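For this depiction, one protein chain was excluded, whereas all remaining protein chains were kept in their positions.
As written, the chains take the letters A, B and C, and residue 1 is the first residue of each chain.
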Amino acid sequence: MTTAPSAGTPVAAPRGYADHKPDHLARLHRIEGQVRGLTRMVDDDRYCVDVLTQITAATHALQEVALGLLDDHIRHCVQEAVRADQDTGETKYAELTIALRRTLRL
Amino acid sequence: MTTAPSAGTPVAAPRGYADHKPDHLARLHRIEGQVRGLTRMVDDDRYCVDVLTQITAATHALQEVALGLLDDHIRHCVQEAVRADQDTGETKYAELTIALRRTLRL
Amino acid sequence: MTTAPSAGTPVAAPRGYADHKPDHLARLHRIEGQVRGLTRMVDDDRYCVDVLTQITAATHALQEVALGLLDDHIRHCVQEAVRADQDTGETKYAELTIALRRTLRL
Partner (left out) sequence: MTTAPSAGTPVAAPRGYADHKPDHLARLHRIEGQVRGLTRMVDDDRYCVDVLTQITAATHALQEVALGLLDDHIRHCVQEAVRADQDTGETKYAELTIALRRTLRL
């Protein structure tokens, strides 16, 4: 399923989420369907509250993918960096803080 | 841009969001693109933190649509129900509370 | 339980939340206790994950108060403004949008 990285993509090595890649892709495909469904609901003048309910479901599903990626990232990428040397570890930790802050919408 | 409601769609009357329907549709189309982009990023083994950043952007964009719909809903659907009679108004307020609770993820 | 407004408090008229004021105060007192408990937990070197669990509970409780206030505000303050005249209603709706945006952390 992997396609060649587009020009400019820095690297296409296996990532921290390699083991769960099929899960993440399956979830994202479902979310794509949810968002297409949302467009259809608004296009069909469906009731606002029903559209809101579906938006909440899609948002929740996206946050589940975020949680899965954070999980994989901490277990693999951060862990490998910490094992490599202290500076690399420190850089990864600092980057993780920023990613957590963003995911928590702070 | 409006299509005939698909069979089974209960009703296709103009909704509280009628005036902003093109905006909501434009935003949802952009979000569809963002989610397709996310799938591509995971498929291309892009770096977890970059994927997380895009998930945050898509989540934020979905919540903006939710805010817009809530806004329209309160100004129009709720307002009309309140004007109609007290019972109808009360029912709409109770429904709004549930929608707000869900949108706030409580 | 009402105390005289401190000097500089612009007004102390009954608010949209007048009917639920005792509930809101009871919840806020409980939250005060929760936050004091958090301080004690950190002071006592309690386990990070246990502290995090209590922070989530306090955050959730605060958001419940926010939901209750939003509810009261929409049913009373916004409704009265809409009934008064169109301009006053419009101003209240615009203010509500900002409050919702903030509460949704957008």
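As a working rule, a residue touches a chain if its C-beta (ideal position, glycine included) is under 8 Å from a C-beta of that chain, and two chains touch if they have at least 3 such contacts.
Fair warning: this is a prediction, and the values are worked out from it, not measured in the lab.
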Subunit C residues that touch the omitted chain in the full complex: 1-3, 5-6, 9-18, 21, 24-25, 28-29, 31-32, 35-36, 38-39, 42-49, 51-53, 55-56, 58-60, 62-63, 65-66, 69-70, 72-73, 77, 95-96, 99, 102-103, 105
Touch residues of subunit A, complete complex, unshown partner: 60, 63-64, 66-67, 70-71, 74-75, 78-79, 82, 93, 96-97, 100-101, 103-104, 106
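Here is the rule we go by: only the chains that are shown with their structure count from here on.
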Furthest chain, CA centroid comparison against subunit C: A
Middle chain, criterion being Cα centroid separation: B
Centre-of-Cα separation between subunit C and subunit B, whole angstrom: 25
For subunit A paired with subunit B, centre-to-centre distance based on mean C-alpha positions, whole Å: 21
Distance from the mean Cα position of subunit C to that of subunit A, given in whole angstrom: 32
Numbers and ranges of subunit C residues touching at least 2 other chains: none
